[in-house]
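A single protein chain has been omitted from the complex, and every remaining protein chain is retained in its original position.
This part shows chain A:
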Amino acid sequence: MRAVDIFIQQILNGLSIASVITLIAVGVTLIFGLTGIINFAHGEFLMIGGIVTWLAVSAGLGFPLAAVLAILAVGLMGYILERGIFRFTLERPTNGFIVSLGLIVVLQHVVVLFWNPNQKSIPRPLTTVWEVGGVRIASVRVMVILITVAVVALSFRMITASRYGRALRASVEDRDTAALMGIPVRRYITGVFVLGSALAGLGGALLIALFPITPFTGGTMVMKGFAVALIGGLGNIYGAVAAGLILGIVEGFSAGYGFSQWTDAYSFVLMILVLLFRPHGLFGGTSGPRMAS
């Protein structure tokens, strides 16, 4: 196999994992941008998306339906957690962050309690492997990348072009002034939690399509997702997507040249380098919501 073939394959592998991480990073950055809350339990949201997918597939449903169920279930979970817990921490986002640390333990152990701590996997939803001029391309990886691209593009379109997106951006810039425009900011906060959670649910479905997961998979994934969000500039969803792309290419590139044992370190090395030289991320972040004076 030629070096260039390995290279293309590894880039595809890197991008497919980076897709899942990008879905987390977009959720983390959206929620932070509007509320100032860094939700570290977002990785557990992803893990639960994977568990729901596993349960649904094990019950005989097809992967597409299982993924939709994961999106709905985790979206609903986001709604319940925002209404039940996070909305009481809006005035002090640090409390929201601490609550999210507690949620990590609770969510992990609820899953362990009901479904044991062992690895869970589903049969690959797509098994075809294309051979194009010596390059072997697993269709399941292409599927993960394409779904992510489609979902992210749709989210961008909503945020840039629609009236709701405009109001969301205004709320991210200045919650109080947005309220003066008649924008029901609290409802947008709930909406962002639901959207961010639903994206994590999708991420979980895509992850279990690629690899087996355990109830503890969320931890590393959210660390990487958070690193990507920071690299792109916390609160900046364009930045999160661009940083996810960069990470995918870097991880793939390094694996292709025999440094795969370092794969998990790249996101953090990148994060440290970026924060040293550009503390607000590559693309500039927000400083969190401006509070009532």
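As a convention for this text, contacts are C-beta pairs under 8 Å (C-beta built on N, C-alpha and C of every residue); 3 or more make two chains touch, one makes a residue touch a chain; residues count from 1.
As a working rule, contacts and distances are computed from a predicted model.
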* To do: Just go with whichever of "Lipoprotein-releasing system ATP-binding protein", "Sensor histidine kinase", "L-lactate dehydrogenase complex protein LldG" or "ABC transporter" UniProt uses as the name of the absent chain.
  => "ABC transporter"
* Which one touches the absent chain: A:185, A:222, A:250 or A:282? -> A:185
* Asked: What is the set of chain A residues that contact the non-displayed chain in the whole complex?
  -> 163, 166-167, 169-170, 173-174, 176-185, 292
